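First the structure, in the form of structure tokens, and then the observations on it.
The complex is shown incomplete by one protein chain, all other protein chains being positioned as in the whole.
Order of writing sets the labels: A and B. Residues in every chain begin at 1.
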Amino acid sequence: MKDKLKKMPKTWLDNLITYGMVIIVFLLVQMFISRGLVSNLLQGLLVPLCVYVILAISLNLTVGILGELSLGHAGFMCIGAFSGAFFSKVMADIITVTAVRFTLAILVGALFAGVFGFLIGMPVLRFRGDYLAIVTLAFGEIIKNVVNALFVGVDSRGFHFSLKDSMSLGLEADGDVIIKGALGIIGTPRNSNFTVGIVLVLITLFIVLNLINSRDGRAIMSIRDNLIASESIGINVTKYKLMAFSISAALAGVAGVLYSHNLNSVAATPKNFGYNMSIMILVFVVLGGIGNIRGSIIAAVVLTLLPEMLRGLNNYRMLIYAVVLIAMMLFNWSPQILAWREQHSIKDFLRKRRKVQ
Amino acid sequence: MKKLRKALCLTLAAVLMTGTLTACGNTDSGTGGNSAASDTDSTESSVSSDAGVFKIGGIGPLTGGAASYGISVKNGAQIAVDEINAAGGIGGARVEFNMQDDELDAEKAVNAYNALKDWGMNILMGTVTSGCGVAVAALSSEDNMFQLTPSGSSVDVIKDNTNVFQVCFTDPNQGIGSADYIGQIGVAANDGDMVSRVAIIYDSSDVYSTGIYEKFVEASSSQPYEIVSVEAFTESSKTDFSVQLQKAKDSGAQLVFLPIYYQEASLILSQAVSMDYNPVFFGCDGLDGILGVEDFDTSLAEGLILLTPFAADAEDALTKAFVAEYQKRFNEIPNQFAADAYDAIYIIKDAIERSGATPDMSISAMGDALIGAITQISYNGLTGNDMTWEVTGEVNKAPKAMIIVNGVYQGL
Partner (left out) sequence: MISLITYLINGISLGSVYAIIALGYTMVYGIAKMLNFAHGDVIMVGSFTVFWGISMQGFNPVLSVLLSIALCITLGITIEFIAYRPLRGAASSLVVLITAIGVSYFLQNIALLIFGANTKSFTSLINFGPVRLFEGQIIISGETIATIITCLIIMVCLTLFIKKTKPGQAMLAVSEDKGAAQLMGINVNGTITLTFAIGSGLAAIAGILLCSAYPSLSPYTGSMPGIKAFIAAVFGGIGSIPGALIGGILLGVIEILGRAYISSQMADVIVFMVLIIVLLVKPTGILGRKLQEKV
């Protein structure tokens, strides 16, 4: 057995640890829940944790693997959330089997977000660095603002759209307004649960890790490391950039569907689909280590739990959160502190002691 | 090296996890309860703890752009809770109040709800805003927990939820009420005629504002005035209102209807003056608080009419005492949010007394008892007299039209 493990390529082992980590946490939490040891707060946080983990992994695909900075990730989440919730709401009476409808809703969310990712990616991926960041931020804000002003109604004559108010939909008396502008969609079925969330996390991991270790993935990483060199050896830069960006967007859409089916309503606010959220996801990625998938998972979990754990501090909660965020960034990234940690690492300390013995 | 970082992250995660896991073990001093409990402890040593404790939870934005609403609710409710405890509690039982932050985000509101359940909440006084209210009401109705929202005014908060009641008017109510007032009672324009041309400026990214706006427009079709200009603004562009005002001015509107909150309204008033535009401004309860804005030039608000259930300078003893206490403790003039919350706590008290509920009842049993009781009580408070409740959760009370004259409210 040990030999077999040794024979496996190192990346395989690494990936196995990542999958294993997720599964073990899942089993542990399930065990604790069945014993009634888990607080309401944590039980309520399980699905959001899966949402943020998926978002972090998917953004890491753009930021870490493709090497492009995107500040509009929440926009794709928004598209996924709304298209998925819209689908569920409209199909509520037609497809009555929850599992089928929810699965389809996830696919619809992923598809819509992916298509938008592709469409936005085409013009946007010509930019690099901070300019790409600002353009993606702009697209994210456009999506949020449009959805926030979007009214969609349905009546016997079909669907009606408006960007002004529900009166201008001109619905018949039997009509129903499904998306109500700032109020969003109300009455989405609450289908999300922890098991579905973990399954989606594992699928996301599977897609991303397999992509990284595939021929396509190596092409994508070569673009990150040296665009001109990879172009000169015949790699179709545009194709691979778009591929990574669209997959990343589609996965964010999946997270969005999970998000919108966790609550009974979904509305586009600056808090959940604005640039603040995009930045929050970026914080997960950067704190966890750019390009490090397992790190993003851990960072997403830690940073989502942190403000909730600090609820006892009441007024000082967000202040402490800010301080901890800055401190963690300095601890993990500052060259001086890294050098200091290198000198005082626990492993070295142990090794030295062993040598002395 | 890298491993060390990972190990560190993992440990931190593990610590946090165990933190959450253990939080549920001791329901008495769970997450977040400690400081609220100690707040109240100081004032009610007279109440015996044998009769148990009513734990009332509150949810609202305490940080972020909407924090002022949540903090007002928190402060107003705290005053009521302290008064009740000082007077011997409810049937001898102490009241504890714990307000949790939702950052104006539905997901955080649900987290706050769960954290409050871990704390041992019996009754929910929240949420402050409608968007969060819809998400929380779905959970509270599953638990059949009694929920009374001070200011979540959308119909969607109470719709389909038998356990949710409102202290404030619903948005449609306010829209229709405003249209009726302008059309039927009539408002004199500044040129002496009755108002016949109306402009609207509303916040299209806000649930409250769009709710009133839509009903106002609907109800206006049968009124003798005409709507000549409708302009919106959004969350991310609410500093400059020159265009919206210019359009209202160009269309010859004699009255500008502002179904928005006072922060933006104070900017609109000052910008209207700087462009020599002088219509009648008319608003709903969201405008209450405009006179309390620190350093605000109250002459700008001269002639402003608002339909509000609460006026901070009303002359009745209850309002006077509340405003004095609020100013003493928080150094601010209370607004309608604070008054709604103050009333909400006393309404809960009345409902508990009517139903004879005791703290040791289960959440659902207490919910049933209070749901039955609230429709029977009639409450006199800061935000209205003879308030009664429908089974749907809606409140019946009379809106008061106020006009600002010489920097103070005057009944119309």
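As a working rule, a residue touches a chain if its C-beta (ideal position, glycine included) is under 8 Å from a C-beta of that chain, and two chains touch if they have at least 3 such contacts.
Since the model is a prediction, treat every value here as computed from it, not as a measurement.
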item: Residue among B:Asp82, B:Asp143, B:Asp156 or B:Glu231 touching the omitted chain; value: B:Glu231
item: Omitted-chain contact residue, chosen from A:Val115, A:Ala138 or A:Val154; value: A:Ala138
item: Option from A:Ala149, A:Leu169 or A:Leu183 whose C-beta touches the chain left out; value: A:Ala149
item: Residue among A:Leu42, A:Val63 or A:Val196 touching the omitted chain; value: A:Val63
item: Contact set of subunit B toward the excluded chain (per top definition); value: 62-65, 67-68, 70-72, 204, 231-234, 236-237, 239-240, 242-244, 246-247, 250, 262-263, 266-267, 270, 274-276, 292-297, 332
item: On subunit A, residues whose C-beta touches the chain left out of the figure; value: 63, 69, 123-124, 126-127, 130-131, 133-135, 138-139, 141-142, 145-146, 149, 163-164, 275, 279, 282-283, 286-287, 290, 315-316, 318-319, 321-323, 325-326, 329-330, 333-337
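Everything that follows uses one rule, which is that only the chains that are shown with their structure count from here on.
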item: Centre-to-centre distance between subunit B and subunit A (centres being mean Cα positions), rounded to whole Å; value: 33
item: Subunit B-facing residues of subunit A, complex; value: 32, 37-45, 48, 141, 145, 148-149, 165-167, 181-184, 186, 190, 259, 262-267, 269-272, 288-289, 294-295, 298-299, 301-302, 305-306, 308-309, 311-315, 317-318, 332, 338, 341-342, 345-347
item: Residue numbers on subunit B that touch subunit A, as the complex places them; value: 1-6, 9-10, 12-13, 16-17, 19-21, 23-25, 30-36, 62-64, 100-101, 103-108, 110-115, 117-118, 130-131, 134-135, 138, 154, 156, 204-207, 209-211, 213-214, 217-218, 234-236
